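Note that one protein chain of the assembly has been removed; the remaining protein chains are unaltered in position.
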Amino acid sequence: MNSAPRAKRIIYNTLLSLILILWFFPFIWMVFTSLKIENEVVTKVFHFFPQNPTLANYIKAFSSSKILRWMLNSAFTSAMAMILTLIVDAPIAYAFAKIRFRGRNLLFWTVMAGMMVPFQVLIIPLYLQFNSYGLINTMSAVYLPRIALPIGIFIMKQFFEGIPDALEEAAFIDGATRFRIFSSIILPLGKTAFATVTILSFINCWNDFLWPLIVMNDTDKYTITVGIANFQGTHGTQYSLIMSGAVIACIPQFIFYLFFRKKIIAGIAMTGIKG
Amino acid sequence: MIPGNKDNRDGWLFSIPFLLVFVLFMLFPLVYGLVISFFRWNILSDKVFIGFQNYVNLFADEKFYTSLWHTVEFVLITTPVLLVLGFLMALVTTSKSPLRKVAENVFFIPYIFSMTVVSTLWAWLFQKQYGLLNKVAGLFGIQPIGWLTDPNWAMWSVCIATFWWTAGFNMILMSAGIKQISSEIYESAKIDGANYPQCVFRITIPLLKPTIVLCLILQIIASFNVFGQVYVMTGGGPFGKTRTIIQYIYETGFSYFKMGYSAAMSYILFLIIMIVSVIQYISLGRKSDE
Partner (left out) sequence: MKSLKRIAVVLLVLCCMTSLFAQGAAEAKTSGPRIVTFWSLFTGGDGEFFDAIINEFNKTHTDIQLKNDTVKFDDYYTKLTAALAAGNAPDMIVCHQGNLLNYVSSGQLLALDEYLKANNFPVNDFVAAPLDACRFDGKQYAIPLDVHPIIMYVNTDLLAQAGIKDIPQTMDDLIAAGMKVAEKTGKMGIDIDNTTAVYKAYTLTRLFFSFIYQQGGTFLTADNKAANFNNEYGYKALQALQDMVQKYKTTPAGLDYDTAMNEFKLGDAAFYFNGVWATGTLEQQAGLNFVAIPIPGFMGKPAAWSGSHTLAIPAKANIDPEHVKDILTAIEFITGHGEMWAKAGHVPTRISVQNSKAFADLPYRKGYADSAASAVAPPTTAAWDEIYGTCSDLLEYAVVNGQQVQEALDLMEKTVNKIIASY
């Protein structure tokens, strides 16, 4: 009676482990490739493991580029994006969730429609606009267009709707203002939602490519995604070098993930609840 | 309900910071883009007003249609697969398997990495002569497949990379939905003698419907905007077989500097996405209300 389900479970878990290994495998291959010399990568003979593991690609990546500088730029712009996203998006999300004001629905759908705009449409007008403000080639140009994050508003709105009205009503009766309620009741309760939104906006800004490329002129001011794109040669791909760049670019995000794993997952999950 | 109701004032007051940003960095460029779409303009010379000529031209442009079709093809392939994949993954992560935590991490991690990293990595795995996939296939005596260069494979290869990259996002959404379902329902079903597939099809899927609808809408919008991974992996090739509409918009705008034409195409795309979303919202929303 008991052995059949157990056998099933073992088969299931073995299969699952196999799938997981396969799913994770591209990362392993990325690291292996980055540890090989190019002649071992582009060859008819197939070696799975690096035959003579070398850090040469990494040394080249660090010495021939400003990769640390770029990482810092990415970290700074992404951090700014996430802070500002919160400051700007949380109040309106609260308004959508809890305040019945005239024009709310129309406004909400307008904001959501913003999600559907292909960013390519905006680039040239935005560029000219930023130029007239004198913001080209400044860090703020990278993160400013990223702080209006409709999905972030959506997540926070979902979360705020879950906070019982009774809490607010009690405060109202005590004579608290909206702002008071927002800052003393809603904000402390919303931590999980805020964490998610900051993380989404961080990932969003960190991974951005075309906009920072166009808007930043000095090599010193590139973000990491723009910088490592230059590893692609003008006339030919050097896979081992490109993979080492990819590994380097992945490390900060990986660390970030280690830290905030639970929050990221909990937060994205929140989007779906009551969806 | 609340004494001294100032909801109208407060509502807008709370919206002001966002609206400022929204108007400045979204609405204004959007309107400006619309204006541009009525001009012939290479951004270096003066604008020439040509009315609806750009729109007229694009409806006669074969490349516009084929590119649009490639995008639709991508949407049609990736949307169902990503939903099913996400759902299966969610079943794994909400199961009692000891591997569920590991699985959650492994499935989700690709999502946090940038498009550039994911696409270059997969372009390398798919490389015809020296890529891992064909090397492994070669061990079994299979002739090298032109994953990215064979017109029959290229779009699928891009889709495979996309599955790997983004399925984790849907998984998280769906597993959250599944966790919301009360375990009592499953227990009583088990007492009635329901087996696992029956539980999944009779209980999980119907109760998960709101989440699935949300996933579907988000997924379709994301898939319609596909550009980066295709551009990096195939460059739109072979012979334009995988050129998506955003790539065409990008090329006309940023390589050939036909700003007006590019803007006009963007607007048509925007309109299509909007219509598809509204139709979805209305039809699916109504059904789930029943």
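As written, the chain order gives the labels A and B, with residue 1 at the start of each chain.
Rule of thumb we're sticking to: contacts are C-beta pairs under 8 Å (C-beta built on N, C-alpha and C of every residue); 3 or more make two chains touch, one makes a residue touch a chain.
On a predicted model such as this, the values are computed, not experimentally measured, just so you know.
Here the missing chain is touched by one residue of A:30, A:61, A:82 or A:124, and it is A:124.
When the whole complex is considered, the residue among A:83, A:139 or A:213 that touches the unshown chain is A:213. Residue-wise, the contact with the chain that is not shown comes from B:130, picked out of B:28, B:55, B:130 or B:163. In the full complex, subunit A touches the hidden chain at residues 42-44, 64, 66, 68-69, 71-72, 75, 124, 127-128, 131, 136-137, 210, 213-214, 217-220, 229-238, 252, 255, 258-259.
Remark: the residues of subunit B touching the chain excluded from display are 42-45, 57, 123, 127-130, 146, 148-150, 232, 234-240, 251, 254-258, 261.
Just so it is clear, only the chains that are shown with their structure count from here on.
The residues of subunit B lying in touch with subunit A in their complex are 2-3, 6-15, 17-19, 21-22, 24-26, 28-30, 32-33, 36, 43, 92, 97-99, 102-110, 112-117, 120-122, 124-125, 127, 129-130, 132, 135, 138-139, 164, 169, 172-177, 179-180, 210-211, 213-215, 218, 221, 224-225, 227-228, 246, 249-250, 253-254, 259, 262-263, 266-267, 269-270, 273-274, 277. Only residues 9, 12-13, 16-17, 20, 23-24, 26-27, 29-30, 33, 41-43, 46, 87-89, 91-92, 94-95, 99-104, 107, 111, 113-126, 128-129, 144-145, 147-148, 151, 153, 169, 172-173, 178, 182, 203, 206-207, 209, 225, 228-229, 232, 239, 242-243, 246, 249-250, 253-254, 256-257, 261, 264-265, 268-275 of subunit A touch subunit B when the two sit together in their complex.
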